[in-house]
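The complex is shown incomplete by one protein chain, all other protein chains being positioned as in the whole.
Entry: chain A
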Amino acid sequence: MSEQSQPTRPPLIRLLLVLLPLAAMLASFVWIASLDPLRSFNNGAPPVEVLTVERTILDEAGIQVLVRAGGSEAMNVAQVAVDDAYWSFTQDPAGPIARGDTVWLRIPYPWVLGEAHRVAMVSNTGTVFEHEIAVAVPTPKGSAGQMRLQALVGAIVGLLPVALGLMFYPAMRGLGRQGMNVLLALTVGLLAFLLIDMTGEALELSADAAALFQGAAMVWLAALASFLLLMAIGRWRGQPEGLALSFYIALGIGLHNFGEGLAIGGAFAAGSAGLGTFLVLGFALHNVTEGIGIAAPILRIRPPLWSFAALTLLAGGPAVLGMWAGSLAYAPQWSALALAVGAGAILQVIVEVSSYLMRQNLDRQAVLLSPAVLGGFLGGIAFMYVTAALIKV
């Protein structure tokens, strides 16, 4: 086969060739919209109405919900009932809610601390959209004290375990080939657990988002895009290893912690707080392996001291940011997106750490199924699974 030589066209002709189909598209849309040839399909059915609650705020002024309309036409919230009682409410901004738009519904309802409430929004066609407030607690506000408290939580959940894990660094130095293999495999195992956990959580969250965000597709595509982008960036100058690989692991874990922080902040705002120290310790234990994983690729080199601080901040710091963002501006679709991006990043580090592990050994592929590597991998997964049992409720 030889290269087909196309006769080159003048630029003006090319432009016209592009404009022609565009003009045809525009004309056909105008024709369809103006003549409405599909009107015979109109069978008198009421418009499809969809209303998704994205945020709930409980405070001294009552209950406020942020709702997003997603029906086939603009829709109206005619009445609001809380616990089967029609209640006065204001809508901000008022009027019909266009598809994709959000409004606040403010209901001066005397909610009861620690109890459940059910908000029912009735549209003008009589369709009812129910929203459950499972445990009513005051929504945290963006005060300095509140932000500090959340930063502390984020630090305990994100920074502390990573720092603790990195403190194993001196002890891990001097490990032999087998020890390194176990450690790297352990890292891949814990990352694999995080990948599965995050993907599941992202999909679950995305199911709560308005349909127009196409939850599942958004999660898979965002994860794929972040994976491909990070792979491309990572391999800009050869395959990453050493400190660079550690930073990629820290970035992946950081994105994971950001997504987790979002979910935590959101759940905190939604009122599912109320636990003991035991679970906090469980959480710290669960995340300690993250620090060990980050340290694994730099055991053979002597990185500068600042890099440990930087790795800790990169991996753990996003938890704090996530907490703030999640509690102040929680929405299921954004949390799902953040988790999906994190999942892609985790997948990238799984690939890179595995490839690093193979390069470290002469027998390449065969090492993957060696007892040390398989044991480390399964051990990592098992450790994460068991410690996760402490924090799943």
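Keep in mind that, in the parts below, contacts are C-beta pairs under 8 Å (C-beta built on N, C-alpha and C of every residue); 3 or more make two chains touch, one makes a residue touch a chain; residues count from 1.
Everything that follows uses one rule, which is that contacts and distances are computed from a predicted model.
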item	value
Hidden subunit of the complex - UniProt protein name among "Aspartyl/glutamyl-tRNA(Asn/Gln) amidotransferase subunit B", "Copper-containing nitrite reductase", "5-oxoprolinase subunit PxpB" or "ATP-binding cassette domain-containing protein"	"Copper-containing nitrite reductase"
Touch with the omitted chain, as defined above, among A:Val48, A:Ala98 or A:Val112	A:Val112
Contact residue for the chain not shown (choose from A:Gln146, A:Gln214, A:Ser307 or A:Ser370)	A:Gln146
Touching residue (missing chain; options A:Gln79, A:Gln214, A:Ser355 or A:Ser370)	A:Gln79
Chain not shown: contacting residue from A:Ser28, A:Thr125 or A:Gln239	A:Thr125
Interface residues of chain A (partner: the chain not displayed)	58-62, 76, 78-81, 84-89, 108-114, 122-128, 134-135, 137-138, 140-141, 143, 145-146, 149-150, 152-154, 156-157, 201, 204-205, 208, 260, 263-268, 270-280, 282-283, 323, 335, 388, 391-393
